[in-house]
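Heads up, the thing below is written out as structure tokens.
Of the protein chains in this complex, all but one are displayed in their positions.
Chain nomenclature is as follows: A and B, assigned in order of appearance, with residue numbering initiated at 1 for each chain independently.
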Amino acid sequence: MFTTILEHKPLIHHLTNTVTINDCANVTLAVGASPVMAEDIREVEEMVRLAQALVLNIGTIDADMQAAQRLAAGEAGRLNVPIVLDPVGAGATTLRTAFSKELIDLGCTVIKGNTSEIKTLLGEDGRTKGVDAAGDAMMDRESIRAFARKHKSVLVVTGPNDYITDGTREMELHVGTPRLGDITGTGCMTASLIASFLGAGYTAFEAAVHGTFVMGKAGEQAVSAQGLGDFKRELFNAISLMTEQELVEVTERVN
Amino acid sequence: MFTTILEHKPLIHHLTNTVTINDCANVTLAVGASPVMAEDIREVEEMVRLAQALVLNIGTIDADMQAAQRLAAGEAGRLNVPIVLDPVGAGATTLRTAFSKELIDLGCTVIKGNTSEIKTLLGEDGRTKGVDAAGDAMMDRESIRAFARKHKSVLVVTGPNDYITDGTREMELHVGTPRLGDITGTGCMTASLIASFLGAGYTAFEAAVHGTFVMGKAGEQAVSAQGLGDFKRELFNAISLMTEQELVEVTERVN
Partner (left out) sequence: MFTTILEHKPLIHHLTNTVTINDCANVTLAVGASPVMAEDIREVEEMVRLAQALVLNIGTIDADMQAAQRLAAGEAGRLNVPIVLDPVGAGATTLRTAFSKELIDLGCTVIKGNTSEIKTLLGEDGRTKGVDAAGDAMMDRESIRAFARKHKSVLVVTGPNDYITDGTREMELHVGTPRLGDITGTGCMTASLIASFLGAGYTAFEAAVHGTFVMGKAGEQAVSAQGLGDFKRELFNAISLMTEQELVEVTERVN
């Protein structure tokens, strides 16, 4: 657990999918924050008013959850409760792409997705810059920065190296292991970690960097586990045993 | 597993939240009972008729789940199937407070909550006794006993020491560890444990005491685990390996 998070014990309100909801609750506890999941439209705004950060994850989205996320995002916007969006599966279906864009337009503090999801979200903005832009990695990064500036969001693009930008500052983190993709939920949990740092008062950019770093570093510490049962166990061990001091290592993992 | 539960193999019908539903199923199996989760209004009463106990948990309540819980509680009442209520988050939102009270009025065999949740539920009853009552711990206990008598329920108030009363008998259990709060679901699982004892024929008071004791004792046995991955693993190990003989230790843990 991290003392800064533990001191604030921020309440992290999750509107999330049913696949990894238990892991998200546990990872939030593991770093010293307090998770709550409330998804009925009649109570979702009331819960946002108690929360220090809000996670919106569209992994098993349906009409009820959409209605709840719209209300929660609106209330969070009014109260300056920071929002972390995990646009799970954007690009895979029309519903997910459209709803991710709708939530982004409502205002998200941090948007965390894998390369494919973020590419989908950049889609239109990118196209306006001409087709040839797509082939160039450096230009691609400029698209991401432009998107971040336009939406006043911090973008986290996870991958072999994680790229984080607020449109002005940027950071490439060299941390993690491909094995994090061998179990479900490590992406969702990263959103919970970012939200936990946000809820404890870190800036959006710092929270994005630290949350992403914690998952990557824990993955490295768990990597020697042979089977997936042990890998998941060691991953939770590593996250819960990580200390404030280990966070300074972030600076050594930057390109 | 406990031989008395294993002999009866009671079916424990859960209407519960999506966060800890898997843990509740596994803990029910771990003590020798059989879990089932059926939440559609068209089948919920049919399933109650097959069950030996019913768990109602409002952790991720929505309108559909409310309708299902109302029907299930009604049928359980008609058939004398014991009900364990876990009023998760009562006090946090209006919906949860109101619906908890509605379920209590329908008749619950055991009501298990943390101090904050139970205080919320006692609210009105307490206020009728005058404001100054609140400051006195002994009076507070009398409020709990009065509430238990009024609603013909056993109350379990979890905390550093767990307090259990049917309004006449009472017990303070000195068991457990604060680390049980470091993972999600230990409260929900306690409700499943209580229901498993109820379904096997224990009285409401006995079932409440034994279910609460099993979780606390297992927490103590798991406490040396360093990380949270190992703590959860050891907790499930301890519950599944606990024997009938260890239950007599309850009497040594009473104030």
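Keep in mind that, in the parts below, a contact is a pair of C-beta atoms (placed from the backbone, for glycine too) under 8 Å apart; a residue touches a chain by one contact, two chains touch by 3 or more.
If you're wondering where the values come from, they're calculated on a predicted model, not measured in any experiment.
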Identified contact with the non-displayed chain, of B:Glu39, B:Glu117, B:Asp140 or B:Asp166: B:Glu39
For chain A, residues in touch with the removed chain: 17-20, 22-23, 59-63, 89, 92-96, 181-185, 226-230, 232-233
Residue ranges of chain B at the interface with the undisplayed chain: 18, 21-22, 25-26, 29-30, 35-40, 42-43, 46-47, 50, 64, 232-241
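Note that only the chains that are shown with their structure count from here on.
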Cα-superposition angle relating the copies chain B and chain A, to nearest 5°: 120
Computed distance of Cα centres, chain B from chain A, in Å: 34
